[in-house]
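I am attaching a structure below and will ask some questions about it afterwards.
For this view, one protein chain was removed and the others were kept in their places.
== subunit A ==
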Amino acid sequence: MSNGEAPDLVCQLDDVQGIVDALTSVRWKKHQDALVELSEHGIVLVVEESGCLQAKVYLKKDIFHLYEYGAEERPRFGLGLGLFVDCLNTFTAPACSTTLEIRYPGPDMQLLLKSVDPVDACIYAEIRTRIPETISWDNFETTVTLPVSFTVKSAVLKEAIDDLEWPGSSIQIMLNPVPPSVSFRSEGHGDLQIDLHYERTDVLVAFQCDHQVSHRYKYKFIRATTSNIPSSVLKDNRGSKLTIGRGGILKIQHLVALVRPGVHHHVDIGGYQTPARVAYIEFYVKPEEEDTVNG
């Protein structure tokens, strides 16, 4: 640091691939602006589209093996998500060391990345940051006393959403308490309905709903929530949790396990369990305005 002051953040981690996977899962198009907030708890990255879709990636401080936070107010900055992911991805090349250091700010308010192992090869990156635009940070938060939610195997969710592409441009999601089930329905050129039952099958891992709920969402937004879901999530047979909050806002949560290279990580089959080191990914999708049925 040329200015001699302590940086706002210096952190180091081993599993760069895990971070790349987590960030890639919220990259639904080539050029996306992201907002980053640093705090004593970790790093949060937010992307948003058309005020209807928002995604957040939480990288909690315990996934880093070093996390030195020195700011007084939480620093926020904007950067290009694609560029950030492409830069991070360079650090996953087999040539480079396994430990990545992230530092903010650089002399010109850049985000600085570098490999830190003491070998005679190093990779570094300086990413220019922007003064953040005001993203409606908490617009999507839903506090409901008794939320309607279910947890479905991520692979099943992705497959269902992929299958629902052809009929039309929107998806209706319906939850029924009796019998406990979830239906995804799309109409247009034809119609397709996919029913998932809680009791008879194991595709739904958890189910919580005391009244019938039905909302309609734009297909492209729903698709963005699973289109880049990391293959590790699918391979580990993890679950994704879907919650419908006030006004029909749909929240979809995925967990991406981060492992230290060479350390085997135990994963329970089929649960929405919380391994020690995970990145949390949350999507919020606003429902289509017309035709809101809330029973």
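Going forward, contacts are C-beta pairs under 8 Å (C-beta built on N, C-alpha and C of every residue); 3 or more make two chains touch, one makes a residue touch a chain; residues count from 1.
One rule holds for everything that comes next: contacts and distances are computed from a predicted model.
A.B. asks: The chain that is not shown, which UniProt protein name from "Transcription factor", "Trafficking protein particle complex subunit", "Checkpoint protein" or "E1 ubiquitin-activating protein" does it carry?
C.D. replies: "Checkpoint protein"
A.B. asks: Touch as defined at the start, partner being the missing chain; which of A:V46, A:C87 or A:V148 qualifies?
C.D. replies: Considering the complete complex, A:C87 is the one touching the chain left out.
A.B. asks: Just name the one of A:C52, A:A71 or A:I123 that touches the chain not displayed here.
C.D. replies: Reading the full complex, the residue touching the unseen chain is A:I123.
A.B. asks: Name, in rising order, the residues on subunit A that touch the hidden chain in the full complex.
C.D. replies: Counting only subunit A, the missing chain is touched by 80, 83, 86-87, 89-90, 92-96, 120-128.
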